[in-house]
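Only a portion of the chains appears, each positioned as in the full assembly.
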C-alpha cells in the first residue's frame, strides 16, 4: 500500500537547504547516464568523473543527464553544486515526497513531479519522485531508482525520427513529461478495469473483501489526485510563464500536454465519484442479505411456532378421567387426525399470509 | 454500459503526434461526404479522390466535409495533412476519448466534443467523439461512425430556408453544435422519464434491481457531466476569443447556445442531486422492510412463547399421587379450560401491548 | 410533482430560432392586456388588433403589455415580430422551461425568469416561465397562463400612489421583479412551516410517509434552487450593465432587490441543509425502532427459553421406577413447587440482568 507520508522527522531541526536524503534507502548504486546530442550527432556516454560533468553545461550541443540512486546524498550534492543549483533545489531533489511544483530560478527551471507505477500482480500503485532541472542547453533528471520509463524517448533520440533531435532540451523536457502523463493514463486504464471488475463482483457476490478492495481503490484515488492536481499547476506554470527556457515552438505541445493532464484529473474525479457510489451499493447489498436471512428465520419460526404450540397443548397431562372438560380430544376417535389437520391448516394459512406479503 | 476509459495503452511511449487510431475497431468503411454551397448553389458530391479534397479549401464557396470511419488512421492522416493540420490535431482526432476542448491554430480552429446517444431499448447511453476543424471557408467534421444526427442541418441546407445558406461556415458550425446540445436535451428528457419511473418504483415496490438502476443512472450522470462541463468551456471559448473564424454575426447565436449548455449542465446537476436522494430512500425502504419482518417475527414469537411455556408446564410429569402440591391442576374438574383461559388471557394481553406500541 | 424536464424533443432538429411552443398545451385562449400610462393619465385598454400593438411602442407614454396564452405560437410570433424581436428571443419566449437569463440586444433587454406558485391544498409547487422585454418606453411580459400575481402592481398604477406612475418602465420592471421575489418568500415561508411540521412529526411519530415528504421537499428545494441561482445572476446583470434601459434612479432599488434575492438563496440553502439533516434523523429513528422491536423479542425469548426448557425437562418420560437416578424430582413431595421456584428464580435473574443492561 502507498505510504501516506514520507519519513521527514529526520529533517526537522536542520538548517534549511541541508542536503539530506529523505526516502527509502535503496540499495541500488548511485549512477549517471548522459546523452549529448544535436540534429547531427548523438553520444551516449559511459559514466565519467563526477566533477567534470558540469563542463558539458556550456557546450553548444544539448545534454541530458539522468541521475539515479538519490540515497547517495553526498554524491548528488556534489554533482548539483557543479551545476550551480541553489541549496533549496538540492534539498527538494533529495527530500523525496515533495508535492509537484515548479520553481523559477535565474539560471534554470526546477520541476518536481510524481511518477506512478502500477504493479499488475499486486494490483498496487507505487509512487516515485522525479525532479527535472532545465538549463539553457542541458536537462537534468533525478530518479530515486533507475527505471526504464524514459527509454522510448531515448530510442526516439537514437533513431532520429520525428522532431526530437531537431529541437532543443525544452522539447525533450516536454517529451519526458508527456511520457509521465501517458503513464498516468495507463495506470488509470488498469484501475478502470479493476473498478469494472469490482462493479460486477458487487452485483454478483459481494464479500467483505470487496469493500476492502473498494476502500483501497478509494485511497489510491485520493493519493493519485494529490499528485495530479499540482502536476496540472506545474504544466500550467510552464505554459504561462514567459520563461526563457521554454521556447515558443514548444508552447503548442505544452497546451496539448495540459489538456491531457486535465483529462487525467477528470478521470480521477470520475473514478472517485463512481467508487463512492459503490460503497453505497455494497452497504445496501449487506442490508439486503440480512433482510434475506431475517425472512428465512421469520418464515420458519412463524410457521412452526404455532404448530409446536399445538403439539405442546396435546402433550399436557390433564387427567381426562377426572372431568369431561379435561382434554376430551385425547379420547376422540379422530383426535390425532384432527390435531394433524389443525396443524396443516395453520401452516397453510401462514404460507398464504407470507405469499400475500410477497416474502417469497 | 459506458466504458470508463478508452484503451490508450497502445499509445503510451509513442512519439507525440503519432497518427494512431485509439477506439473500438469499427468494421465500417472509411468514407467522406462533401457539401459545397453558397447562397445560390449547393453541390452534394460523390466521393472524389482523397488527395484532391483539399483543393476545395480555397474555393470562394463554403465547403463542409464529413469524415467517418476513423479506424482507417492512414487515410485520415493523409486527408488531414492535405488540409495542413498540425500533427497534434490529427492525433486528437484519431485518439478518440478526448476531453472536449478547443484549440486555436493560426490557420484553423480545432474543436473536440462528445456526442451522446441514448439507446431506447437497452436504456443505455453511448458516447461518440466528434471533432471539428473550422477554416476560413471550410468546415471538417470527423465521426467515429456514420451517424444521421446532422441530417436535419443538411436538409435545411438543401431546402435553403432560413439563414443557413446565406451565412458562412461559422454559422454552419453553430448549427451543428446546436444540434449536439439539443441532442443532450433529448437524452436528458429520456433519463428524466427513467428517473421519474424509478421514483414511482421506489415507493411502490423497491427491489435490489432498483438500486442497480439507480447506480447505473448515477454513473451515467457522472459521465454525462464529464462531457458537458468541458463543452461549456468550449462554447465559452468560441464566444470570448476574438478569433477571425467566428464572425460577429454569429456571436448572438453562440450566446444562446451557451445558455442552453448551461441549462444542460444545470439539469445534469439536478439529476445528480435527485438520484443521490433516491439512494437514501432506497436504503431506508430496505430498513423499513426489515423492520416489518422483525415485527412479524416478534409479534408471533412473543405471543406464542408464553403459551408454549404454559403448555410445557402442564406437560411435566410430576407425580400427582405423591403429594397434593404436585400439579393439582391436572386433576381439577376445570383444569383444562382453566389452562386454555390462561393462554387466551396471555395472548390477549400481548395483543393489547402491541396495539399500544402501535405495531399493527 | 414538478416535472424534471420540459418536453423538448419536439424541438430537436429544427432550425435555431423556430417559433415553436414547448410546454403544456393549455386550453386557455391567447390574450393581451395593455396598460398605457404616464404621470397624469392611465388607460387600460380592451384588446385591439394584434398587428397594431407595436404602434404604441413609439408613443411618449409608458406601455405595459401582458401577453398570456403562449401555446398560440403563431399569434405570439406575429406579435413579437411587430416589436422587432430577434428570432432567438421569440424562441426563448415560446420554449418555456428556460433557465432564467438576461440577454442584451441593441433595441431591448430580454429577461427570462421562473415564477413559483405553491398550491396550499396539494402542498405542491408549480413553476411558470415569465419573460420580459424591456424597450425604451415599453415593457412586454409573457405568461404561460393568465395569473393575478401582478395585480397589486396594476392596482398601484391605477391608484397613482407612490412612485410607480411617476417613473418609467424600468421602475415598472423592478416592481414586477420585486413581486416575483416576494412570491419566493411566500413560498419559502410555507415550505418553512412544512419543514417545521415534519420536524415535529419526525420526533413524535416517523412513518415511511414522513420520508417521502422529506424527499419531495428536498426535490422541491433542488428545483427551487435551480430557479433562484440564475435569478440572482439576472438581477446582478441588470445592476452591473450600464444598459440604457435601466435608469440610474432605479439602481438603488435593484440593489435592494438583489439583496432580497440573496436572502431567498440563503434560505433555500438553509432548508437544504436542514432537510438533509432530517433524513439522518429519520434513518436513525427507524434504527431505533428496530432496536426497540429487537429488545422486546430478546427479553421475551431470553426469559421464556430457559423456563420452557425446564418445563420440557420435567416432561421427559424417564422411567422413575427403573432407577433412583431417573428423575427422582417427579416423586418428591415438593417437586412441583421446586420446579416453579426454579423457573421464577431464573426469570428474576434474567430480569435483573436486563435491568443492569438498562434495556428497560
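Per-chain numbering from 1; labels A, B and C assigned in written order.
Criterion: contacts are C-beta pairs under 8 Å (C-beta built on N, C-alpha and C of every residue); 3 or more make two chains touch, one makes a residue touch a chain.
Keep in mind that what you see is a predicted model, and the values were worked out from it rather than measured.
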- Message: Copy number of the whole complex, given 3 identical chains are placed, is what?
- Response: 5
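Here is the rule we go by: only the chains that are shown with their structure count from here on.
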- If every chain is a node and every touching pair an edge, decide which shape results: line, ring, star, complete or other. line
- Message: Nearest whole angstrom, what separates the Cα centre of subunit A from the Cα centre of subunit B?
- Response: 25
- When the centre of a chain is set as the mean of its C-alpha atoms, what distance in Å lies between subunit A and subunit C? 41
- Note on the structure: Where subunit B touches two or more other chains at once, the residues are 283, 287, 290, 294, 297, 301, 305, 308, 312, 315-317, 327
- Query: Inside the complex, what are the residues of subunit A that reach subunit B?
  - Reply: 152, 156, 161-164, 174-175, 178-179, 182-183, 185-186, 188-189, 192, 195-196, 203, 252-253, 255-256, 259, 262-263, 266-267, 270-271, 273-274, 277-278, 280-281, 283-285, 287-288, 290-291, 294-295, 297-298, 301-302, 305-306, 308-309, 312-313, 315-319, 322-323, 325-327, 359
- Message: Touching residues of subunit C toward subunit B in the complex: what are they?
- Response: 3-5, 7-9, 11-17, 86, 88, 92, 98-99, 101, 103, 105, 205, 208, 211-212, 215, 218-219, 222-223, 226, 230, 279, 282-283, 286-287, 289-290, 293-294, 296-297, 300-301, 304-305, 307-308, 311-312, 314-317, 320, 327, 329-337, 339
